[in-house]
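Here's a structure for you.
Complex shown without one protein chain; remaining protein chains in place.
Chains: A, B and C, in written order; residue numbering restarts at 1 for each.
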Amino acid sequence: MNISFDPWVWIGALLTLAIFSFLYRDNPFYKVAEHIFVGVSNGYAVTFYYHNILVPTLFNPLFRGRLILIIPFIIGALYFTRFIPKISWLVRIPIGILMGYGIGASIPATIQAYIIKQVQGTILTPYNFQRWHAGSTGIIWSAILFLGVICVVSYFYFSREQKGILKVTSRIGIFFVMIGFGAAFGYTVMARVSLLIGRLQFILGTWLGVIK
Amino acid sequence: MKFVERMLKIDRRIIYLILAIVVILPMLFNVPLRVRVMEPVQKLFNAVEAIPPNKAMIINFEYDPRDVPELQPMALSILRHAFTRRIKILVLSLYVQPLGMAQSALTQITEEFNKNAKTNADSILYGRDYVFLGWQPPPLVPILGMGESIANVYKTDYYGNKTDTLPLMKRIKNYRNVGLLVSLSSSDVPRWWIEYAQNRFGLKVGAGVTAVSGSEFYSYLQTGQFSGLMVGMKGAAEYEEMIASELHIKARRKASESLPSLTYAHLVMIAFIIIGNIGYFIKGRKK
Amino acid sequence: MKRTLPLILVFIVGIMGIIPFLIPHPAVQKTDDFFRNDIMKIVAAFALVLGLGSLIRVHFDKIKRHRENWQYSWVLLLTFAVTSIIGLFGGVAGTGPLPTHISTFHFDIQSIYLNVEVPLGSTMFALLAFLMASAAYRAFRARSPEATLLLLSAFVVMIGILPFGDQISHRLPSFAQWIMDVPNVAAQRGILLGVALGMLATALKILLGIERNWLGGGGE
Partner (left out) sequence: MTLIFLAFTVALAPPTDLKAYDAPDDGGGTINIEWQLSPDDAVLTNYEIYRSDNGVDFEKINFIGNGKNFIQDETEDNKQYYYKVAAVQDTIRAFSGISTPVKSSAQWIDRNKLNIFIALAIFGFIILYYIYHARKGKELYIRKIAGLQAIDDAVGRATEMGKPILYTTGIGYIEDIATIASLNIIGEVAKKCAQYNTRFINPHSDPIVYTVAREIVKEAYSSVGRPDAFDPDSVYFVTDSQFAYAAAVDGIMVREKPATNFLIGWFRAESLIMAETGASTGAIQIAGTDQVSQLPFFVTACDFTLIGEELYAASAYISKEPLLMGGIKGEDFSKLIIGIALIAASIIGLLTKFPVLNLFK
């Protein structure tokens, strides 16, 4: 039993306990921890945005005469029009720019990552069979995968009532989905418990020093 | 009936309490749990064994205090393995935070070995058996530069010695003298070693990663880009199992000691799921 | 005007977002670079002010009207103020004009981050170990075929990845892995394909101004 004397360790430990106490019920300790968390994270955000974005990418270059940066400066400033009712609609300009660019850029990315790549991985070809490193059974696995994908997609067919063949396939589809979800859930448990063990080692070891 | 009702709605706090107990208790007694070693870890162990005597191993520490419970045990095992087999070690980080982790691991293991070393020959000496190269930003500079000359990238080591004066560095010039690189990381770094160091210089790469990031890395093992892989506490425990059974090293097995907590946590969840279902079925029949 | 101008902007900027994928030529890539690394970053950074404005107003209001738990709003506002001041004037590395250590005790922004935000964050994350347990207990009941499958596959995987699952049968771990690799991947792919088409449709609707909900109310 050799307890820590580092004030930061104490702060970290007390905050940790405060969060855990929430599992029993909401209480003043949790409330304090929660409000500290929100306060500090916003303070850190302010620091980060100022020192790591505004200063290096806007102010410094601007004062070094990179006048083109006045454009983003003005666009950004338009956010503040929100507080001026008469011209508050101008706030749509910076929002529109961020959203438009983000969405535009996401279109090809989505098609590549979510459609083309997924289709490529599903097609039944000798190459895809070997990918399993499962020898002759590879073909069966690919076939199951193929069937599963088709059925799951059919579950998301909205513009027809789920009758007849569509009813069958979408039912199989939802079975695949449920198996997948269950597996993903079970697989995650170990990762989460590891995190818990990590926190407990901090409490019992670093702070209290009851375990080595 | 009353009892069945209770089976169906157990207060969550009871579940939490029991879970907490089964996780904490084993931590106090540190009884290691034996595991069967799975292929990914077996491969990594063999890869380390296969390092020829004239080549060194690079250990890349790339984790911060958050990941110590999962990754530090891996680091200790790898170091123990290397020093027992007299494999020369170079230690480095691509970022500054992990240096502390590396330092503490090195001190612990070197003391552990030198404690019962009698002659100069069988003790672990800095500069002869291992070198702590430290940190040299930006990340890509060392990853690529060490392909030509390690000493040029790290002019001085972590302690400020001129690298080329260290006896070990006279023999270990670049990746050609490196048998294996093991990257212990919770981030993307193991991928970089493959993309740059392996694709360009054919460097063998192994990795130890956290359970959270584990699933992303399995594919690299399948394609053979990783010579071996440790995932989470279980992976670390398996490696501890290897050095205990193969090299007969008697040492703390921190990861294996966490396994009981992991296992019991799973079992508790499973138990409660079963209880819930039993209650559900009995009730179903009653209706 | 108040609606058309933003809509036109969205369309133009959207196209600017798409083409760099197809055209590697520097003429295009360099403009895209400037757009992404300068304009976007800066514009996004300014937005934080809107958020903080709201946060501060809400909590001062709470304090003023003595709403329930108003005392804690002081905690929030104070920690926020202190952290910001230390961060802004103490500098990222604690090298700013404001002194950030008393003898050996450092309270620069990084130490605050590492010793306050990180423990809080990882503890919230660790709560999941408990929450998964209660969620599983409540939800994993064999009510329907679907629920049963959910329950069973969770079971197999949970046991399969444990050392003790391996003692039951050497097949179990590989079976668990199989579930992860085949049915699980099939489900994810199926969902992703649908998601992708939905994203594509929504994206097009936004860029073409068919979907203009985001403009909110006010002024034609």
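Basically, a contact is a pair of C-beta atoms (placed from the backbone, for glycine too) under 8 Å apart; a residue touches a chain by one contact, two chains touch by 3 or more.
From a predicted model like this one, the values you see are computed outputs, not experimental measurements.
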{"item": "Option from C:4, C:54 or C:144 whose C-beta touches the chain left out", "value": "C:54"}
{"item": "Sole residue of C:42, C:136 or C:152 that reaches the chain not shown, by the stated touch rule", "value": "C:136"}
{"item": "Sole contact to the chain not displayed, among A:20, A:37, A:141 or A:176", "value": "A:37"}
{"item": "Absent-chain interface as seen on subunit A, which is shown", "value": "19, 22, 25-26, 30-31, 33-34, 37-38, 40-42, 44-45, 79, 82, 91, 95, 98-99, 101-103, 106-108, 111-112, 115-117, 119-120, 122-128, 146, 149-150, 153-154, 156-162, 177, 180-182, 184-185, 188"}
{"item": "Touching residues (missing chain, whole complex) on subunit C", "value": "21-27, 29, 44, 47-52, 54-55, 57-58, 61, 68-69, 117, 120-121, 124-125, 127-128, 131-132, 134-136, 138-140, 150, 188, 191-195, 197-206, 208, 210-211, 213-218"}
{"item": "For subunit B, residues in touch with the removed chain", "value": "12, 147-148, 175-176, 200-202"}
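The definition used in the following text is that only the chains that are shown with their structure count from here on.
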{"item": "Rounded Å distance between subunit A and subunit C, as computed from the means of their C-alpha atoms", "value": "5"}
{"item": "Centre-to-centre distance between subunit C and subunit B (centres being mean Cα positions), rounded to whole Å", "value": "28"}
{"item": "Centre-to-centre distance between subunit B and subunit A (centres being mean Cα positions), rounded to whole Å", "value": "25"}
{"item": "Subunit A, residues touching no fewer than two other chains", "value": "23, 187, 189-190, 193, 195-196, 198"}
{"item": "Touching two or more other chains - residues of subunit B", "value": "16, 23, 66, 215, 234, 262, 265-266, 269"}
{"item": "Complex interface listing, subunit A residues touching subunit B", "value": "23-24, 131, 133, 187, 189-191, 193-198, 200-201, 204, 210-212"}
{"item": "Parts of subunit C lying in touch with subunit A, wherever the complex brings them together", "value": "2-3, 5-7, 9-18, 20-22, 35-50, 52-53, 55, 69, 72-73, 75-84, 86-88, 91-92, 105, 109, 111-130, 132, 136, 145-147, 149-158, 161-162, 176, 178-197, 199-200, 203-204, 206-207, 214-215, 218-219"}
{"item": "Subunit B-touching residues of subunit C, taken from the complex the two chains share", "value": "114, 118, 122, 129-130, 132-134, 136-138, 140-143, 151, 154-155, 158-159, 161-164, 166-167, 170, 173, 180"}
